[in-house]
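What you see is part of a larger complex, with each chain still in position.
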Amino acid sequence: MAGNSLGKEFMVTTFGESHGNIVGVLIDGCPAGLSLSEKDFQDDLDQRIPAQPKIVSSRVERDAAKMLSGVFNGKTTGAPIVITVENKEINSGDYEQIKNLPRPGHSDYSAHIRYGGFNDFRGGGRFSGRITVALILAGTVAKRMLGKYGIDVLAYTTSIGKVRSEKSFSVDEIRKNRGLAATRCPDLVCGKKMEEAIVAAKNAGDSVGGIIECIVLNVPAGVGDPLFDALDADLAKALFGISAVKSVEFGAGFGVAEMFGSQNNDTFLIKDCCVTSATNNAGGILGGISSGEPIVVRVAIKPTPSIGREQRTVNLLTMEETVLNVKGRHDPCIVPKAVPAVESAVAITLVDHLMRTGFIPKVLLDKKD
Amino acid sequence: MAGNSLGKEFMVTTFGESHGNIVGVLIDGCPAGLSLSEKDFQDDLDQRIPAQPKIVSSRVERDAAKMLSGVFNGKTTGAPIVITVENKEINSGDYEQIKNLPRPGHSDYSAHIRYGGFNDFRGGGRFSGRITVALILAGTVAKRMLGKYGIDVLAYTTSIGKVRSEKSFSVDEIRKNRGLAATRCPDLVCGKKMEEAIVAAKNAGDSVGGIIECIVLNVPAGVGDPLFDALDADLAKALFGISAVKSVEFGAGFGVAEMFGSQNNDTFLIKDCCVTSATNNAGGILGGISSGEPIVVRVAIKPTPSIGREQRTVNLLTMEETVLNVKGRHDPCIVPKAVPAVESAVAITLVDHLMRTGFIPKVLLDKKD
């Protein structure tokens, strides 16, 4: 079974390896008639390069999208869209030593077993954070589509290590502030402390995790296919497709376990002749179907497994315990880079479900784009 | 797009409504040669009836499985297996009043919009906890299959409301103790406090949530299809297919957000000539592929939305705000009943992935079963 595809109607398949020539994505099922050009991808690609590069790996990836198919006269045709980004500044020699020494916390060992040792292990191959570039390319297309229907997807950092932002912000503030912050946290004061936490971890030869929240505004009620293709189920599947994600929660999330029904139930109200609710503990999804309230989902991102410190591991050839010093350039915190990936996974899944329920047609009727 | 199916090779499709004649499941792709009879389902079905029924709804569901196809001479044939359970003691009149008054916290409103009002709203229809019976029927088949390969799936309650069990138990203790406890918590002392919390909620006309943990032992390393059909992604999708689940986490889960890489990375070790790890923060899954360590997954179950107290809601006909008094029999806590559902979702997903990677063949070669 294949396994590299996401979505049924808006089907996204990624390809490429961290240290191969390219990473890329094939989108099958994108409606015809959407304006799309190579420059549309730049903003999202640039989001992976934090405003203050000192907190990240010294590997600077300047990415540019190349569209190989599916667009004609500036608009999507309904045929598969293939977009690639070249991998530059690759130094595969850095990784040769770890071929038989699986890095703790990485997929090196499990992938070695799964693929009989044939997997491209350089830089983690298919499991590298680099692969999220492919997800982000598809996310750009998905977000452009959602934009045509007034739907807004927005991810941002809410915690790094033990530094947690508790303030809430408007959508406009989030969008503006996260662009200013290396950590992609809209709370700029808190963001400074997050940066310090990352620098401290880096200086200690260590790394640190964090939390990303994603909200989606203006999703109509009635989107989602129960039971197993529930909207929350498919969002979670897409988000766990980002390897560093270890937890996914909606609305009140884990908090529901300690709540009473009378607290957790979101009271329905009428506002401007529409049904709405007083609270949004459900995170905008009830019974796997959107309720019309904002969708709110949070993921926990694990600390980068590649750290500067010496670690104990095993040698798969000799089956003896040994020590490992991971060389190469590593991000002490991948949370900021994961922000556009989370946003993309959510956007792709929403377009897919909006198409499944017929909100987005197979051909965009408004030919003005 | 359909939407009621789970799995690709071991494909489970549920059907039936809470207040229809039956609930049932169709399993397509079950390998030929597995011994299976109607009595095999009884234990799992009975798990939904807690040891001490006073803490649950007065509706007693004595369920019995009926196999309609796919088994010949006591063994699966490779053809689709259909299993049904009759719905008894249905009093649909209880629900007629709520037709246009969506219950807060329920899918009543979102389902009404999604299905244009044609959905069977009685007792929540397709969204009722009753539908998990279908999942449990498939789970029984999946667990029998896993048992042939020495793989053990075990779910149990770890918290109800604010009562949380911190003790750890052996597999044998878990299996034995959870059978004794109305709450399905292997920590019997803690379980008593949980019962008290449930009774207190019930007496207050309220309900309470909780946490279920599920472990899987003896899964070989190398199971899972990255990226989007990752083992954790598919487990999460299956678990969010249970409507009451609002959060899914693996291993250290949300905790990774506050950890350093040096804490979170599970050091590889050699033990008995095999690769193992000193800790299991990864919850047995690295890069979406099983690592050979126990799989550990936790879900948060929301408090039952149906509560005895009067609640505010809206009338969908008049589009006015109103109050709602939900009659009928309600569980003050659905956590114990959700335990076998969680176990089933995990077991089904594992069989599917073990088939995908070829660990379980299409025909069981050992004809002795």
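Think of it as A and B in the order they're written, each chain with its own count starting at 1.
We take it that contacts are C-beta pairs under 8 Å (C-beta built on N, C-alpha and C of every residue); 3 or more make two chains touch, one makes a residue touch a chain.
Because the structure is a prediction, the values reported are computed rather than measured.
J.: Looking at 2 placed copies, how big is the full complex in copies?
T.: Full complex, one repeated sequence, 4 copies overall.
In the analysis below, only the chains that are shown with their structure count from here on.
J.: From the mean C-alpha coordinate of chain A to that of chain B, what's the distance rounded to whole Å?
T.: Their C-alpha centroids are separated by 27 Å.
J.: List the residues on chain A that touch chain B in their complex, please.
T.: Going by the criterion above, the answer is residues 1-6, 8-9, 14, 102-107, 109-111, 113-114, 126-127, 131, 159, 161-162, 201, 204, 206-211, 221-230, 232-234, 236-238, 240-241, 243, 246-270, 273, 275, 277, 282-283, 285-292, 300-307, 309, 311-314, 316, 319-321, 356-357.
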